[in-house]
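Of the protein chains in this complex, all but one are displayed in their positions.
Letters A and B mark the chains in the order given here, with residues in each chain numbered from 1 onward.
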Amino acid sequence: MEHFFVNTAHALVAWLTGLGLAPGWADLILLVVQWIAVIIIVILNITVLIWLERKVSGFIQQRLGPNRLGPFGMFQTIADAIKLLTKEDIVPSQTDRMIFKTAPMVFIIISVMLYVVIPMGDGMEIVDLNVGLFYFISIGSLSTIALLMAGWGSNNKWSLLGGMRSVAQMISYEIPLAFSLLGVVMITGSLRMSDIVAAQSNIWFVVLQPIAFITYFISATAELNRGPFDMPEAEQELTSGAYTEYTGMRWALFFLAEYTNLVAVSALMATVFFGGWQGPWLPSWLWIIIKTYLILNVFFLIKWTFPRIRMDHLMSFSWKFLIPVSLANILLTGAGIEVLMRMGW
Amino acid sequence: MYGTGLLKGLGITLKHTFEREITQQYPEQMPVLPARFRGNLQLDFQDCIACEMCTKVCPNGVLSLESVRDDKTNKKKLMSYSIDFQYCMYCNFCVENCPKHCLHFDHNFELAAYDRENIKKVYQRPQELVTDLPEEIVAAEEKNQKRISVMIGALQKDAPKILGKLLEDEEKGKVLAAALASDQDKLEKIAVMMVEDIEKAKKVAGALANKAAKDHPKEGNVVA
Partner (left out) sequence: MSLNDIVFIALAGITLLAALGVVLSRNIIHSALFLVLTFLGVAGIYFQLNAGFVGLVQIMVYAGAISVLIIFAIMLVMDVEPDQTNLFNQSTPTIMAGGYVSVLLAAGLAGAIWFTKWPLSAVQVGDQGVEKLAGMLLGPYVVSFEVAAILLLVAVFGAILLAKGVEDK
C-alpha cells in the first residue's frame, strides 16, 4: 500500500515509453495526469469538507447539522452543487465584464497551483522544487490579485471595499507568514519540501519552533480570509465582500478556491510543522491526510468560536505584534543554531 | 496573560462539541409542550349555555355564535359556534370567562391552512342534539333537510337543466354540470345554497361556471 501511487506513476511512464514515446513527453503526460488527479482530489475533497464544516459547526452549537440527504447528510453538498449548477448565471450590466468573468478562474487556478509542491506521501510531490516553500508563499500571494479583480470588476461599493480589505489584510499577513516559516528553513537549511520533511524524522518542528507555528497559524488564518479574520467577507456590513455580485457556479468557484486554499495551507502546516507524511504503521499518504484533516478541524473550531475582529485591530495586530514576534523568532533561532553549533552539534 | 481568554473560549466550544444535541427533529419528533400551552381552541358543545360571555370578552371578535331560545324552559340553546382563528391572539380571555368551562386550548399547534375559509372553525349542532331543541325549530330543520335532499336528488338527475335555469343561460348550465359531475361535494354545497339563499347560489354558480369554461375552453360540455 505504501508505494501504490508512486508505483502506478512509474508503471504509467514505463508503459508510455514502451509505446515509443520520448521520455520527456511521457513525463509531460504524467504531469497532466497528476494535474487531473489534483483537480479531482480538490473537488471531491470540498464536498466532504463543506459537509464536515457544517457538521462541526452544528456540533459546536449543539445542533445536528445536515442530516436529511444520505447517511449523516453526506450528500447535502452534492445537492448544493447541483443547485448552484442549475442557477442562472447573472452578470450585472454595469460590471467590467472581462475582469468580472476572469476573477473566479484566476482564483481557482492559483489555489490549485499551490498543490504542486506539497508532498502528499513518500516521494509523492508533483514537482520537488528546490525552492518549494518559497513557491508556496509567492504563488499564495497572487490570490490578492484575483480578489482585487473580483472587487473591482463587480463595480459595487461593497465588493470593492471587500476586495480592498482582503488585499490590505493579505499583504500585511504575508510578511509574518513568510517570516515564521523562515525559522524552519534556517534549521533545515533548505527550501525543498522533501528536505523539510526529512529533517523532522526525529522531532517535529512544532516542538522546535512553537512561536513560529503560532504566528504561522494566525497569519495563515488571516491569509485565508477565514474567521475570526473574515473581515473581507463580513456579512453584516459588506453582504459578501468581493463575492457579492457573483451567482451560481462563478460564486461556487470562489467558494471552491477558498476551501482549496484552506486544504493546501493545512497540508503545508502538516508538512512543515508536524512531520509531513512521516508516521508509524499507516501508509505515508494516509498520514498526511489524517494530519491535514486534524488541522482543518482546528481551523473549523477557531472559526466557530471567535467573533470577527475589527479591521484596524486586524491590521495593527499584524504590523505591531506578529511581525516583531516573528522577527524575534528568527533572531532567536539564529542565536540558538549558532550556540548549538559552537557546542559541537 | 494574553491569550488565556482565547483558550478558555476554545475549551468551551470544544466541550459543547461533545455534548448532546438539543435539536428536536420536529415533523418526526413532536416537541414536548408545557401543560398550559395554547394551541387550538376547543369547545365542548353540550356544555355551552350560549351565555355569550366569550364573544363579549374576545378583543378581536374571533368568536361568534348562534342560539335559539326555548320558550318552555326559557333557556338558550346553542345552534352553531364559530372560531375565526386568523384573528385569535391566544389571550385566553374566553377560556377564563367561560362559566361552564367548556372552552379550552389543546396542544395542536399545526393550524396553518391553504385557504382563509379553512382557518375558520365552525361547530354545527350535532345531529343527536337536534331533538333537544324546541319543536318548531326541529320541524323547520327537518323540513330544510328534506328540501336539501330533494334538491340534491334533482341535481344528480338533471343537473344541466336546473343549473341552466339558475344561471339563466343553458350553455353555462351545461358547462357547470359537466364540471360538477365529478365533484359530489361541490354539488351538494350548491344544493344547500339553492335551498337557503338563492342569490348567493346564483353568484357562486356563476363564478364556478366561468371558471369551468376557462379551464376547458374547447371541451365544452364533454364530461371529463
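The rule is short, and it goes like this: contacts are C-beta pairs under 8 Å (C-beta built on N, C-alpha and C of every residue); 3 or more make two chains touch, one makes a residue touch a chain.
Being a predicted model, the structure only gives us computed values, none of them experimental.
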item	value
Contact set of the excluded chain (shown chains only)	A
Identified contact with the non-displayed chain, of A:Leu16, A:Ala81 or A:Leu148	A:Leu148
Contacting the left-out chain in the complete assembly, out of A:Leu84, A:Ile139 or A:Ile214	A:Ile139
Full-complex contact with the absent chain, from A:Asn130, A:Ser201 or A:Ser316	A:Asn130
Positions on subunit A where the hidden chain makes contact	24-25, 28, 96, 98-99, 129-131, 134-135, 137-139, 141-142, 144-145, 148-149, 152, 160, 164, 167, 171, 174, 191
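Assume only the chains that are shown with their structure count from here on.
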item	value
Centroid distance [mean C-alpha coordinates] between subunit B and subunit A, Å	60
For the subunit A and subunit B complex, residues of the former touching the latter	56, 58-64, 301-302, 304-306
Sites on subunit B touched by subunit A in the complex	6, 9-10, 12-14, 16-23, 25
